[in-house]
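As you look at this complex, bear in mind that one protein chain is not there, while each of the others sits in place.
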Amino acid sequence: MTCRRKWIQISIIAAIMLVLPFFFPSGYYYRVGALVFVNALSVVGLVILVGYAGQISLGHAGFAGIGAYACALAPTHLGLHPAVAILLGALISAALALLIGRPILRLKGYYLGVATLGFGILVSMVLSNERALTGGPDGMSVPDLGLRSLLRDMGWRISGGEFWYGLNAVVLLIGIWIALNLYQSATGRAMRALHGSEVAAQTVGIDVPRIKLQAFVISAVYASVAGSLLALQNGFITPEVAGFMHSVEMVTMAVLGGVGSVLGATLGAAILTLLPQVLTVFAEYEQLVLGLIMVLVMIFLPRGLLPSIVAKLRGRGE
Amino acid sequence: MLTVEGLRSAYGRIEVLHGLDLEVKSGEIVTVVGANGAGKTTLLKCLSGTQPVTAGEVHFRGDRLTTVPAFKRLKRGLSQSPEGRQIFTNLSVEENLRLGAFLFTDDRVERDMEDAFEMFPILREKRNLAAGGLSGGQQQMLAIARALMGRPHCLLLDEPSMGLAPLLVAQIFDVVTLLRKRDVTVLLVEQNAFGALRIADRGYVMETGRITMSGVSGDLIADPRIREAYLGL
Amino acid sequence: MSILEVKGLGISFGGLRAVNDVSFAVKPGEIVSVIGPNGAGKTTLFNMISGVYMPGVGQVFLEGQDITARAPYLLARQGLTRTFQNLQIFQEMTVLENVIAGFHLTERGPIWADLLSWPSARKRAGEVRNGAYELLTRVRLEKAAEEEAGNLSYGALKRLEIARALAMSPKVLLLDEPAAGCNAVETEEIDALIAELAASGIAILLVEHDMKMVMRISNHIVVLDHGEKIAEGTPTEVSRNPDVIAAYLGSEEETAHADG
Amino acid sequence: MDALMQFIFSGLTVGAVYALVALGFTIIYNASDVVNFAQGEFVMLGGMITVFTFEAGLPLPLAALIAIFVTSAVGVALNKLAIEPARGAPVVSLIIITIGASIFIRGAAQIVFDKQLHRLPSFSGDEPIHMLGATILPQSLWVIGGALLVFVGLYLFFTRTLTGKAVLATANNRLAAQLVGINTGFMMTLSFALSAAIGALAGVLVTPITLVGYDIGVALALKGFAAAMLGGMGNPKGALAGGLLLGLFEALTAGYISSQYKEAVAFIVILAVLFVMPQGIFGEKKTERV
Partner (left out) sequence: EIRLGASLSASGGAAFLGDPEAKTLEMLVEEVNAAGGINGEEIVLTLYDDGGDPNKARTFATRLVEDDEVVAIIGGTTTGTTMSVLSVAEDEGIPFISLAGAIQIIDPVRDYVFKTPHTDRMACEKIFTDMQTRGISKIGMIAGTDGFGASMEAQCKDVAGDHGIEILVAETYAPQDADMTPQLTKIKATEGVQAVLNPGFGQGPAIVTRNYAQIGLDLPLYQSHGVASDGFIELTGVEAAEGVRLPGTALLIADILEDGDAQKPVVMAYKTAYEAKYGEAVSTFGGYAHDAFRLMVDAIARAGSDDPDEIRDALEETRDLVGTTGIYSFSADDHLGLNLSAFRMLEIRDGAWTSID
């Protein structure tokens, strides 16, 4: 039953991804779509950490930064192919998450928040201070993934926007599929259980520190891959990608969409990515309206968009 | 003193109280018994204002109470010792008691606190410790003592004997009896139905959100249906 | 041969000797009750045995192995689990999922299998689900299976905790006031359940203030007061012990008064 | 030696700024468990409103009072319009509300005021005071004094007054607080008003040193948050100590190790402290038993 729900969810998203381009008036919309998918990917990862396991992170952009710079640095300095660099970035992120996760995850609530915040800041500081390597705050360019020219050689000509829209969509679908698998698995349940009560989780045999660590590492890998994809499609990267504001943006997307829900995360990412694009008509008032919308959503849909709406719909049904 | 008419209440869209009528007269001890999930706690929460009422009316000492916010009900003389104790775990025992008398600043606060310590000497021993560190039963004592600090005309007790040792259970029932002498009315929800009915004047039986029986305590104790369903005799 | 053995266990909280030099043993299939006044140290004793607190002194043995201060999840893997006096429920999961979580040790597998929804992982999940339903039926919560656990009444939650603990198929089960919040009839049901569990060979350590229940089902009783063991023995021995009567039970009349 | 003194003075000045922000967090946190990420915006409003009213010709003390008053009103409005309607929402949602509110306030400030930087004249002139071989600006003493004063006030409020206890009770168990007759809604309003007032006061005091612009809030909120966590959230002692320590770490690192990595070092110290004391230096363990 739950398995069927998983496939329904994935099919709905896939269908939306497929149908949307028919309504795109210009190439710009592919770009925005591709961004939505990348952001959604990192937010889905965050849902595993925050929504499932109940552990906050205010520094997850740090992992995005690592993934992004792996794709910028490894090809230039190590001569690796960018695709390999994505894996390398994910590996480094995972290793780092493993390393710092142990001590950090002993902390609770806001204390964990400040520790992860510190991690994120350290990463972005290294990225912007080690100018010789990373180009400093001005950033550095990222080589092309090369996949598009490969496709072209095979006789399939697509624009950059279309290419990234497609690639990110596929990666996001895989990310969602994995997150949904996890949700209904033993590990995912253990994560949600320790979220409810750590002592009780322990008494049923759940190795709480280990499960927390798993959530942390998995979500770090999501962020890292998202960071890599972002860097590759932009062709240029600055330390902003690892900055505090990006971390906050990720958490906001997760909470806005509904922090326990993978689909909600996608929705949250979509909305917060689209909003600034829509709000440009307000020019000066953009920030004002953005803040207002955030507040209003949380007031009227306090559990996040998707869960609250679902609850409302159910209510009417009964 | 306290009258409830047609009370309905729901969690979300699931109604759990389906129109209750109930009356507590001044100076009476009235008990409500019922199985797990019957809605006893929900009833008390409606009376103390911490659970919204969807229909029906609550009147207390002549005033309509139905829409009065929870924090104003203590001022009117209605105090509750809630299920799950709900003490301030991060504050000390003494601060918990002091806050029980939040509405008062006169000298009587000190005396009431002394009374509380008389009643539960262990609380005096632990007065400066965080209440969260107390044992389960000690927390229960604190919750009752705190409710008394509010100088109620009517006291709502939700399973006051839960987690208390036999000696203390007896003592709690003694306290309730004593309160009547001080003109405090008591509405008592208890799983220890036998003990509760013994000290109560009247009793109500609740089943899945409805009152199914009511009467003078003695009659209820004698009623075979009750003896079988709730007293296990 | 005893399965659980406690030797000279003690702990202090800033000067207060909450538990002091307590020893006793439990055999498989035996029900041992720990009774004593409020604040006597019963829950603290449980906390030390189950690894939630680190004992100041003393040792705990499980099947002859020293398990003192071992992490709770490791103890769970060795077959020792417990319920809590202050409910510890996975509030935002459904009732059924709470019990499934209790099957964690049966269900868990390699993480990649979980991430990729490998057939083996799905198979295990399916089996566990059925087991969970059975347990819910046993504590009469099957109707509430899909309900969010936070919505249950207090008494129902107590039973849910027991079901979750049973999901572990423990060898030693610590129950902290399982009948609190249940009326006399409901208590009898829990009685029966506990007796049944003991009959199946589980060693049960019970804390409970309902003396009728304790006297009825215990094989052995340990009495604590102010952290010290003041008496132990069969229900009859203990109930006649003047120290126990003074510290805990009160006079016959009072006991009757309290328990009906 | 002289250099060390100079680093210490610098650290205390900056630390006092952090401490003021951290102290501002304390009250709202104590009333609701919410870290109000709009706290930095209160500081900004305090500074900006003072600058604009002062430039409009009002005397500085009056301008400052108006700023504090108006900012408190903004705090109350924030509570009434955004926090209270969301009652019962999970804490993360409330935090997102405060983040949204901070974006909103910043957006409003850039329209109502401008995007320029501004400065107020120092209260007691700019002549540096020479002490122990180093120099300190009189305005720094104002800031340090302000932080101490707010600390003492808050400390007394939470330990000596029934209202203070009622605020703590509200966060600890809102249901129980209502049962003992505490108007929890009012306690929230009160704490937002006080927090905002403290923030605004900080803004007035630090503007002569750090200048003020519509977007200074985020960085301040961040540092104040880190300081509060270092000291232990919710405890005025922790806020003061955390702020001053953070300032000192930064100044000493800048002086002796590397100015480039001074924030990094500060965060590493925070991580190290939390490793040993997971509740911060003065943070009390929440006592919840199983």
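For this structure, a couple of remarks:
As written, the chains take the letters A, B, C and D, and residue 1 is the first residue of each chain.
Everything that follows uses one rule, which is that a contact is a pair of C-beta atoms (placed from the backbone, for glycine too) under 8 Å apart; a residue touches a chain by one contact, two chains touch by 3 or more.
Source: prediction; values computed, not measured.
Considering the complete complex, the chain that is not shown touches A, D. Interface note: of D:209, D:233, D:274 or D:290, the residue touching the hidden chain in the full complex is D:209. Of D:164, D:185 or D:255, it is D:255 that touches the chain left out of the display. Checked against the hidden chain, the listed residues A:7, A:236 or A:300 yield one contact partner: A:236.
Residues 25-29, 31-32, 35, 128-129, 131, 136-139, 141, 160-161, 230, 234-238, 240-241, 276-277, 280, 283, 286-287 of chain A touch the missing chain (whole complex, contact as defined above). For chain D, the residues in touch with the chain missing from this view are 3, 6-7, 9-11, 13-14, 17, 110, 114-119, 126, 128, 134-135, 137, 206, 209-211, 213-216, 219-220, 251-252, 254-255, 259-260, 262-263.
Basically, only the chains that are shown with their structure count from here on.
Common neighbours of chain C and chain D (chains touching each): A, B. Distance between chain centres (mean CA atoms), chain A to chain B: 49 Å. Between the Cα centres of chain A and chain C there is a gap of 42 Å. Shared interface positions of chain C, defined as residues touching 2 or more other chains, are 43, 52, 84-86, 88. Residues of chain D in contact with at least two other chains: 289-290.
Residue ranges of chain A in contact with chain C, taken from their complex: 3, 177-178, 181-182, 184-190, 192-193, 195-197, 199-208, 214, 218, 260.
Touching chain D in their complex are the following residues of chain C: 43, 47, 52, 84-86, 88.
Across the complex, chain D meets chain A through its residues 35, 82, 85-86, 88-90, 92-97, 99-108, 110-111, 218, 222, 225-226, 229-230, 233, 260-261, 263-264, 267-268, 270-271, 274-275, 278-280, 283, 290.
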